[in-house]
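One protein chain omitted, others in place.
Note that the chains are named A and B in the order they appear, and that numbering of residues resets to 1 at the start of each chain.
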Amino acid sequence: MSLENKQISSENTSNFKPLIVAFCCNWCSYAGADLAGTSRLNYPANVKIIKVPCSCRVNPNFVLRAFQRGADGVVIAGCHPGDCHYTSGNYYTRRRFTLMKNLLEYVGLEPERFKVDWISAGEGNKFAAVMNEALEQVHKLGPNRKLRDARWKR
Amino acid sequence: MEKIANKVRETARLALANGEVNKILGWKKGDFWYDSYPAFITEEEGTASLIWDSFCVANLSKYLIEQLKEDIKVGVFLKGCDARAFNQLLKDNRVDRDKVVIYGLPCPGMIDPEKVKKAGLAKGLLDVQKSEDEVVFITKEGEQKFSAREFAYDKCLTCQYPNPVVYDELLAEEVERNNTTEYFYQDVEEIEKMSPDERFAYWVEQFSKCIRCNACRNVCPACSCEKCIFDNSKANVAGKAKVDSEEQFFHIVRAYHVAGRCVDCGECSRVCPVGIPLAKLNRKIIKDITEFYGEHNAGVNPSLDAPLETFKLEDIDPFETRAKGGK
Partner (left out) sequence: MKVLKKEKFPQIWQAINQAYELYLPIEKDDRVNFAQWTEGETVNLEALKTEISPKDVIFPQSETYLKFESDGKKLQLESVESENREYVLFGVRSCDAVSFNLIDNVFLREPIDRLYEKRRNKGTIVSLACSEPEENCFCSSFQIKPEEASPGVDVAAWDLGDKILWKPVTEKGQVLTQKFAQLMEDASQQDQEELIKLQNAIKEKVKELPLASVDPKVIKGELKEIFESKVWDELSQSCLGCGACTYICPTCHCYDIQDFAGGNCGERFRCWDSCMFSEFTLMAHGNPRTTQKQRFRQRFMHKLVYYPNNHGSYACVGCGRCIEKCPVNMNIVKVIKRLGGEG
């Protein structure tokens, strides 16, 4: 299936446009996003990218805050284990968010709404695929209400 | 326990008399049968009021952070769970081992006054006495005997370390308590079995009881940050509004911040004035750590790295979705 086809056309099914917040490591996935862009791979516009110096800079609070203030899904993207610009940052990311993801699921969040993945600077394709998949799955689930602050308005 | 209580008093008295320590942290008895409360004693005479009974549940080790700000030597009585808490404080560089003398108290398990109340036995109760595995309730009308397990704190029923893991002097023989680990994760597993929506509904209901009093945090030996993010108005996370999302935020972060450092003392659940089962969050993390990174009993051996302080190259990787490569 081509990426174009895989991309969901949210307008058809409903007018729900999922909002995905993606924390991308400056040294790999952020560049991967760039590559996806320059190679004209489609990835959805409602993925909001936040650049971080390393995936291990992502504080679990950031993830929660994103869900509180409107995110329907959150993705953290870092360098592949072994490739960290700072040698070992992503190994910490891996442990931290393995536990965090499980904890979030334990309090009731759907697993599809929170993802971590490894995307190198050369993997423009993978970047688009990961984001599209995240979007597609979140779209299926519908708008997120869990952890969302009721006072927040789009 | 009375014999050991005598030893507690004597040990404290001697320690102050011969200048081994400048201050003693122990427990005293208040107005009610359940009222055993922390005592801070600097004079020899004061040691006569020290006690050791089935209600000495308050953990004294966290007080050391504050007490050791003065340049003094402190003698402290610690039970099993308290000793693990002490080790965790040590590990987190919050106390100085050389300034503390630890008197270890092998712990027969503490009695939960709430369970006594619920059983309708609290009325007119004058005293509660506990032997090996029996508890005797004494009222004006007479005595009633029960199995001690019935009235033990939940945390004591699953306690794996009733004997202090660190001490300078042990005041009694080690106790043998064969609490099986069988039920350790029972509560967690029950929740894991639910669907995401059921789990969410369960926790929303629990969290919505929270009054944000911070008792769970303040009592916790793993929560010893100089400035908690929830006290830092500049961190912009200290929202105190009574809304679901703030409560969820607080609880997820609290549990996560002690991940790998929680000594499973159960104090958070015990002190929560509204009865939120916080241990079910901590235990979930302990369970995952055990499963993914191997058993780690925080506070048992302070020379080991906490699971989130370290990593292994071959750690499990639940995230890799596609093989590496491509463009």
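Basically, a contact is a pair of C-beta atoms (placed from the backbone, for glycine too) under 8 Å apart; a residue touches a chain by one contact, two chains touch by 3 or more.
The structure displayed is predicted, hence computed values, not measured ones.
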Touching the left-out chain: which of B:160, B:218, B:297 or B:321? B:218
Which residue numbers on chain B touch the omitted chain? 30-32, 34-40, 58, 63, 66-67, 118, 122-123, 211-215, 217-219, 231-233, 236, 238-243, 267, 270-271, 273-275
Absent chain, residues of chain A that touch it: 69, 149, 151-153
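Simple rule for what comes next: only the chains that are shown with their structure count from here on.
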Calculate how many whole Å lie between the centre of chain A and the centre of chain B, each centre taken as the average of the chain's C-alpha atoms. 37
With touch defined as at the start, can you tell me which chain B residues reach chain A in the complex? 191-192, 196-204, 229, 237, 241, 243-246, 248-249, 251-253, 255-256, 259, 281, 284-285, 288-289, 292-293, 307-308, 311-313, 315-322, 324-327
Would you tell me which residues of chain A are touching chain B in their complex? 35, 39, 60-61, 64-65, 68, 80-82, 88, 91-92, 94-111, 115-118, 120, 122-126, 129-130, 133, 146-151
